[in-house]
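My questions all concern the structure below.
All protein chains but one are shown in place.
Labels run A, B and C following the written order; every chain starts at residue 1.
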Amino acid sequence: MLTGDQYRQSLADGRRVFFQGQEVDVLEHEIFQRSIRSVARTYDKYFNPEDGAISEYFRAPRSVEEMTAHAEHKVDVVTSNTYGSLMTLLTSADRIEAIRPEASAAMRGYVAYVQREDLRIAECITDAKGDRSKSASAQEDPDAYLRVVEQRPDGVVIRGAKLHISGAALSHELLVIPTKRMKEGEEAYSIACTVPVNAEGVKIVNVTSEPQGDANFLDAPISANAHTAMGFVIFDNVFVPGDRVFLNGEYQAAATFAHALGLWVRMNGLKNMADEADALVGFAQLIAEANGLQRAPNIRDRITEMIMHATIVRACLDAALSKSTVSAEGVVVPDELYANAGKYQGAAFRALMVSYIQDIAGGSLVTVPSSLDLENPEVGHEIRKYMSTMQSVDGKYRTSLFHALRDVVASGHAGQKQVATLQGGGGLTAQRIVTRGRYDLEKAKRQALELAGLDAPT
Amino acid sequence: MLTGDQYRQSLADGRRVFFQGQEVDVLEHEIFQRSIRSVARTYDKYFNPEDGAISEYFRAPRSVEEMTAHAEHKVDVVTSNTYGSLMTLLTSADRIEAIRPEASAAMRGYVAYVQREDLRIAECITDAKGDRSKSASAQEDPDAYLRVVEQRPDGVVIRGAKLHISGAALSHELLVIPTKRMKEGEEAYSIACTVPVNAEGVKIVNVTSEPQGDANFLDAPISANAHTAMGFVIFDNVFVPGDRVFLNGEYQAAATFAHALGLWVRMNGLKNMADEADALVGFAQLIAEANGLQRAPNIRDRITEMIMHATIVRACLDAALSKSTVSAEGVVVPDELYANAGKYQGAAFRALMVSYIQDIAGGSLVTVPSSLDLENPEVGHEIRKYMSTMQSVDGKYRTSLFHALRDVVASGHAGQKQVATLQGGGGLTAQRIVTRGRYDLEKAKRQALELAGLDAPT
Amino acid sequence: MLTGDQYRQSLADGRRVFFQGQEVDVLEHEIFQRSIRSVARTYDKYFNPEDGAISEYFRAPRSVEEMTAHAEHKVDVVTSNTYGSLMTLLTSADRIEAIRPEASAAMRGYVAYVQREDLRIAECITDAKGDRSKSASAQEDPDAYLRVVEQRPDGVVIRGAKLHISGAALSHELLVIPTKRMKEGEEAYSIACTVPVNAEGVKIVNVTSEPQGDANFLDAPISANAHTAMGFVIFDNVFVPGDRVFLNGEYQAAATFAHALGLWVRMNGLKNMADEADALVGFAQLIAEANGLQRAPNIRDRITEMIMHATIVRACLDAALSKSTVSAEGVVVPDELYANAGKYQGAAFRALMVSYIQDIAGGSLVTVPSSLDLENPEVGHEIRKYMSTMQSVDGKYRTSLFHALRDVVASGHAGQKQVATLQGGGGLTAQRIVTRGRYDLEKAKRQALELAGLDAPT
Partner (left out) sequence: MLTGDQYRQSLADGRRVFFQGQEVDVLEHEIFQRSIRSVARTYDKYFNPEDGAISEYFRAPRSVEEMTAHAEHKVDVVTSNTYGSLMTLLTSADRIEAIRPEASAAMRGYVAYVQREDLRIAECITDAKGDRSKSASAQEDPDAYLRVVEQRPDGVVIRGAKLHISGAALSHELLVIPTKRMKEGEEAYSIACTVPVNAEGVKIVNVTSEPQGDANFLDAPISANAHTAMGFVIFDNVFVPGDRVFLNGEYQAAATFAHALGLWVRMNGLKNMADEADALVGFAQLIAEANGLQRAPNIRDRITEMIMHATIVRACLDAALSKSTVSAEGVVVPDELYANAGKYQGAAFRALMVSYIQDIAGGSLVTVPSSLDLENPEVGHEIRKYMSTMQSVDGKYRTSLFHALRDVVASGHAGQKQVATLQGGGGLTAQRIVTRGRYDLEKAKRQALELAGLDAPT
């Protein structure tokens, strides 16, 4: 296992990373430092010096109770995504066994390797996709979906781009899988494999919603800690050795990986949304109290609405956990129907919940002065005076509370979070499709026919 | 235990029942006969001739598994309400122990009596209530809330009315409890007791949403089986012997019974809504298929919305069950937070789901000819011809399907069901209040403060 | 012009009408009498004995002011629909001129004839339609859409059925138009014409949502006056003379009539919804006051929501009127974009508004005793006592108010009204399609590009 410092050193491996038009060193450029610190802290937290030890966080749960307990771990996004990748590989290994048995073994071996070496994996799914109304093989640019451009005896060469990748610049490995089902003739697009971040031909273009400038950072307590740079990962003729190729042309199984990953991504998203929904309730109540409005009926009503939302999202989470099944290989799999419906519910109504806070908190959400203004000798004491609402609510506290609220509901970070929540696990439409697919529609029809006293039409 | 026939005979006990201005005999008047048959069938189904046997349905579950299994029983409304009354009494007995120990024993004894004699209980909660902006003791008419008008050595005399009572005319016993919390000075209103339906001074005024006239009944397959007459129960100076009095003046505990009942009513309501939501999905899909529209995007989309709703309501049910706790007395109690949130969600969005069917099905919902028209030699074959949509969808089938749909979404029964669903367990506002009360708001605030990096204001 | 009595006599013309399996006489059967009285009253109200007089109500408005004034007339449904038919014919006559000039003249002549003879017209649009996923000419049964089965020198013979027809049994004329656009090869389906109700081969099968039984009628003040029997109209080889044929094979213009009619139906629907939305607000406030709850925040909030809805629906109506245009022929045509959006808004949220009343009013909506019970000497005074809430709210008044409320939000009539509102003018999807079609999407794109500082992609 690695310590935080060893992790840091491991990033100096020749990886090619770009930001705002410049090639940069992740160990140097300011936009990566907070994220690196955050990942390093997780390394230190789980570090176990024993020989052959693996991170407790990376151990696959083998019962509903273990999975419920696992959900209590608090780790950084890069580590959390790595867990999702490992679970995806274990779940897919079961499903891929029949079609490509050597891949199942390779995947299980790879999981053990990552656990042993204590690496971090970034999930690379979404292709550039070109014209969405056409399939992979019908695109004007054949690279719109990542594909194998050369089969070699010892491996394959791939080309394409993967978009919306969290933490690629801070991971060691990239898990590359098809973004959706493929059909006959799309064998070249039916490629799943892993690639080291520093492999030749890999280039990561980063973006950030992190506040910029020290003054703004100071007043952004949430985004300052929640941030991970997102990446646009280019695979410019990258060679992948055979033992890291898990699918290569078996188009019938192209969607297996994304389906498996989808479940873990949504389950993780559901967990995060349940926690976030509670925090949003808490923020709403805090500002209502700071404004002296916690008993105003319209405010109470909105907060109650938020409580309903938080409770229902968590009910879906608990239902998905309580209805988990354990696979033949011993992997615990949450109920996909509830996980998807919960993810949908949480994401679909999140914007409304956020708008409730925007409505409750009032205009200071966006006009609150900076912490630096509080220090100014000419106006600092007056801001403190006028931002205070009663003896128990100090102007400094209320100013800081507004900074946090702005960061949650009205900042660039807030926008980034909202989009990531909606799009994570494939967007609202994806969750609707999966929920519909998992729902027992025939049973529902039989129940309706029985109530109506009718036989099914033939 | 009683057979269905014995149940029928037991109703000839002098009870006073009114309908549309006339005093009627429940064993004779047409509006009661379907319901009586339905209750009698349940008696026959669970009948066990062994000495001292009690109905399997009335046995209190002692584990989550038993409660989950119990939810699978299908019984009539009168029997289902009796179960709710028994569970309420057992749950309340635990809670009332400290304040009125002799009542706890009386309640448990009463439960055993009802089980042994195989009786049916109607829950009498809602008072006339007068001016809702005033408490019980501040009403212009002191009888607006049912009250004790005389304390006697051997019992009490009560006066008042209880409204919205399901199946009173078809039960043996009335469980009378305060509708809400009472305060000092409202001792007379703090009365919980049971009263036989044929007790002197009890009068039941019935209403029905059942279709009237044979022709209409024929085309109402749902309401024909779902109907139970509702009652307005008048207590005109009714004497209650001491051993049937469970609360008498202890105003602090007045709400205990309604709270306990509320949980069971909402849990039962949640179960029924989860099943109904699936049936609504089934009906929507059946009519879409009969119309040839199951692939039309706007229709699919609405049905998917209904699937989301059905799934989320059921997730709340499963979560409430999986988080049940077992009381000291061994009674299993579902999680109140999830039960309430689920009941709220199901009820609050039901009208929308119904409106989706109204939109999907089309105008034949309300213009479909009668089954009798199908038999008419002049027009019957033409209706059949024009109601058919393709070879596999016969005109008779589709006509009957529309009858069932109308009964579910556009009939007087549909209106009654919608109101009963909204109001059952106390209306949407009641569920909001209870959910808010059970939600851990302080924990949510702590989580928000932690994210914001702030200490709580003092 | 005709008096009410003359109208009544005019219905004894050999028309063939069916109800619940029997052929019936509209002047005798009880389900038609209320409607006939209602239409007859309108005849008397507008009767002008002068020679050549025409009903003031049937005069086409020639300015926005006249149209606004016209919207204030209160007439029965049959007369209101006749107005819609006349306006449809005048609007279509302009549009059909180029393609079939003789039809334009025939239509204008027909309008003059109907005005002069003071007749009533029922709009016959919706076909049986068979499998909705297939066009008219692709149906298994070629009669699934009404069609010309024989071209004769002096006219055509038509066969098919028209569904969801309001007041057919009480009108003199049927306006038969294609339900939607037709394509090459569907000339036989491209038929628009008028047919007297008593023409040979016309058979009307009626349905009703009117309460049945005197006792129920007594307590249904709304449906007792709002009712019109709906009909399923069968055209069994009906001959139509040439001068009543307005379209015959010109498939390109098949949708012209339905488009024109759609506007008037939706505009009328919008007007009715605006009025109804105000009445729903009024009902909600009345019952809140009768319950003493008009100041309860949750009740106030819901009523405010209803006020918002009513105001926005009326804003759409006023905007559609204020943006009217006058055609070359002098016909005033309301703005189609606003008329459709308003109809959509009113219909889409109606179920929610109704559910608010269901929630606010409480369970007595469906458990309120009958008026007859109030007269019963044993229980009448007690019902009156317990239905009263304070001195100013008498039990009789509140009982009657609940009867009216039930009729509006929980009766078979309520269901019928809700479906008719949703489906009138073609259902929600139709309004969405028309609104989208009328909206200037290209302008919206240009505005977005301008804000973004971008040129349109080529």
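Everything that follows uses one rule, which is that a residue touches a chain if its C-beta (ideal position, glycine included) is under 8 Å from a C-beta of that chain, and two chains touch if they have at least 3 such contacts.
All figures in this text were calculated on a predicted structure; none of them were measured in a lab.
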Which residue of A:Gln6, A:Thr68 or A:Thr126 touches the chain not shown here: A:Thr126
In the complete assembly, which of B:Gly14, B:Pro49, B:Pro297 or B:Pro377 touches the absent chain? B:Pro297
Any idea which of A:Glu97, A:Glu305 or A:Asp373 touches the chain not displayed? A:Asp373
Please output the residues of subunit B touching the missing chain, sorted low to high. 297-298, 301
Where subunit C meets the chain that is not shown, the residues are 221-222, 275, 278-283, 285-286, 289-290, 304, 307-308, 310-312, 314-316, 318-320, 322-323, 337-338, 341-342, 344-345, 392-394, 397, 400-401, 403-404, 408, 432, 435-436, 439, 441, 443-449, 451-455, 457-458
Could I get the residues of subunit A that touch the absent chain, sorted low to high? 16, 18, 20-23, 126, 128-134, 140-141, 143-144, 160-161, 163-165, 203, 205, 207, 209, 212-213, 215-216, 230-232, 234, 236, 291-293, 295-296, 298, 350-352, 354-355, 358-359, 362-370, 372-373, 375-376, 378-379, 382-383, 385-391, 406, 409-412, 414-416, 418-420, 422-423, 427-429
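FYI, only the chains that are shown with their structure count from here on.
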Kindly indicate the chain pair that has more C-beta pairs in contact than all others. B-C
Roughly how far is subunit B from subunit C, going centre to centre by Cα mean, in whole Å? 37
Multi-chain contact sites of subunit A, meaning residues that touch two or more partners: none
